[in-house]
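With one protein chain held back, the other chains of the complex are shown just where they sit.
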Amino acid sequence: MGLSALRVDLLLSFNTSRLNVLVALLICAALVFYFIRQGKKRKGLFLRPISGLSAIEEAVGRATEMGRAVLYTTGLGKMERVATLASMNILGNLARKVASYGTPLIIPCYDPVVMAVAQEVVRESFAKEGKPDAYREENIYFVTQSQFGYAAAVDGIMTREKPAANLFLGTFEAESLILAETGNSIGAIQIAGTDSTIQLAFFIVACDYTLIGEELFAASGYLSRDPLVTGSIKAQDWLKVVIVILIVLGVVFSTLNLDFLSELLSVK
Amino acid sequence: MPLRLPLILVSCFGLFMLLQFFWQATFLDQAYGEVLDWVQIIYLFTLWVGAVHLIKLHLKKSQQKKKEAFYSWVTLAGIFSMLGFGLIGGKEQGSLFSWIFDNVQVPLQATMFSLLAFFVASAAYRGFRARSREALVLLLVAGLVMLGRVPIGNLISEWIPDLANWILNFPSMAARRGILIGIGLGSVATALRIIFGVERTYLGR
Partner (left out) sequence: MNRQLIYILILAAITVPLFLPLGLKHRVTPEVERFYQTIDVLPAGSIVLVSFDFEASTVAETRPLAYAVLRHLFSNNVSVVSLSTLAEGTGLGYNFLSEITEELGKKYGEDYIFLGFRPQYQATILGLGEGFSKVFPKDYLGNELSSLPLAERVKNYDQINLIISIADGDLPQYWVDYAQTRYKKPVLAAVTAVMATSYYPYLASGQFSGLVGGLKGAAEYEVLLGKPGLGFKGMESQSLGHLMIIILIIIGNLTFLSQKKRI
């Protein structure tokens, strides 16, 4: 197929019923890159304090004083999950603290790809802290891809190794309360964060600090103050403002029996 | 080059998947079908990464003179026996593989899940305290929904299941929608950062 024929084919085959999605995506992208630029110019944007993240320093300090390990788990998510990516960002920061204090860090993994990335992240962090020899690859390992097999394994690690701090940051499902309750029974300080709205309730009851939904995504920007991340968090906040305005307009128009806004925004 | 190549690959494939969502053309559909096939093939190879790592780890642990070495032997025995049974005897109903799955794996998994019933009770006893007005409201609503979701609620009063359903369909759903919107926006922002090479966590950086 010649290039000009390809161009014509592409031009004619645009799915006009998805134009609203394309426009929304372009607005999102524009806001994200605008605020990333702002963040770079102003050397960081303000983010409100997130108590769960401030407690990470406390948790690592406590583990170091007690001479016990820090247990970190990214949950059941695969690497393409946004919660897992956010968790890896936090892990990078945590690993630097752990390297500087010399505290053991145990990371049982549910997914082999996540394990490979976690090993790389922790190795980089130890190297940045000037302690590449302190890195222990055998502490970051794949366990199983069975949900409750994983829960049983992590529970076993908790009861045997008795970590002083447990960090549950990522995607969790029904095993969340099993992990959190077992951690509670060994007296560990527990910080949790997940994008699963159901498991949040269990974590809030059983853990000392919980990052709710987006706070997990904001965590990496909060810890690193990286303008690339803080910029996109700012953009998300402004996008929420846009969505709230659309919701209010939608309610008003629907009440007045004017359907054009809901027609405009529906995905066909 | 070691860093640039994965970034270029991710950007190209990310942009392609976006493109084919908005444009419908024969060559795009064919390429899209190929990508889906390759995703499955690559995923299967990642399972091998996990399996090989697990076997290496437990072979190493089983040689150590520790109490837990015995469990490494159990793990290795489980891996190889199930592999053997599956390859030799097949996985159909009536095979040894199927029998072990139905009579060992399923009850073990179900037992672990059923621990939640006990853990929910102990967590609720310990954690659900009316420390403030808001906590009291939360407690009352939780009690109402718990009663409303079982027939006993209807026995006490017809209002209870109706109220429980209203709570699930309106305030609870509204709160969940709010969190879902926030998570959705976070996902879009992260996806854009990955496609344009701003987010490099998946490379371990």
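Here the chain labels run A and B in written order, and each chain numbers its own residues starting at 1.
One rule holds in what follows: a contact is a pair of C-beta atoms (placed from the backbone, for glycine too) under 8 Å apart; a residue touches a chain by one contact, two chains touch by 3 or more.
Just so it is clear, the model here is predicted, and its values are computed rather than measured.
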Touching partners, among the displayed chains, of the absent chain:
A, B
Looking at A:Asn20, A:Gln38, A:Ser100 or A:Gln147, which residue reaches the missing chain?
A:Gln147
Out of B:Leu19, B:Ala69, B:Met146 or B:Leu203, point to the residue that touches the absent chain in the complete complex.
B:Met146
Touching the hidden chain in the full complex, which residues of chain A are there? Just list them.
146-148, 173-174, 185, 196-198, 267
Those residues of chain B that touch the unshown chain are 29, 33, 36-37, 39-40, 43-44, 47, 91-93, 98, 101-102, 105-106, 109-110, 112-114, 117-118, 120-122, 124-126, 128-130, 139, 142-143, 146-147, 149-152, 154-155, 161, 165, 168-169, 172-173, 176-177, 180
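Here is the rule we go by: only the chains that are shown with their structure count from here on.
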Can you check how far apart chain A and chain B are, centre to centre, with Cα atoms defining each centre and the answer in Å?
14
Taking the touch rule as given, give the residues of chain A at its contact with chain B in the complex, in rising order.
1, 6, 9-10, 13-15, 18, 21-22, 25, 28-29, 32-33, 36, 79, 82, 85-86, 88-89, 92, 111-113, 115-117, 119-121, 123-124, 138, 141-149, 151-152, 160, 174-175, 177-178, 180-181, 184, 195, 197, 200, 202, 204-206, 212-214, 217, 220, 228-229, 232-233, 235-236, 239-240, 243
Seen from chain B, its contact residues with chain A in the complex are 18, 21-28, 46-47, 49-50, 53-54, 57, 60, 68, 108-109, 112-113, 115-116, 119-120, 122-124, 126-128, 176, 179-183, 185-194, 196, 198-199, 201-205
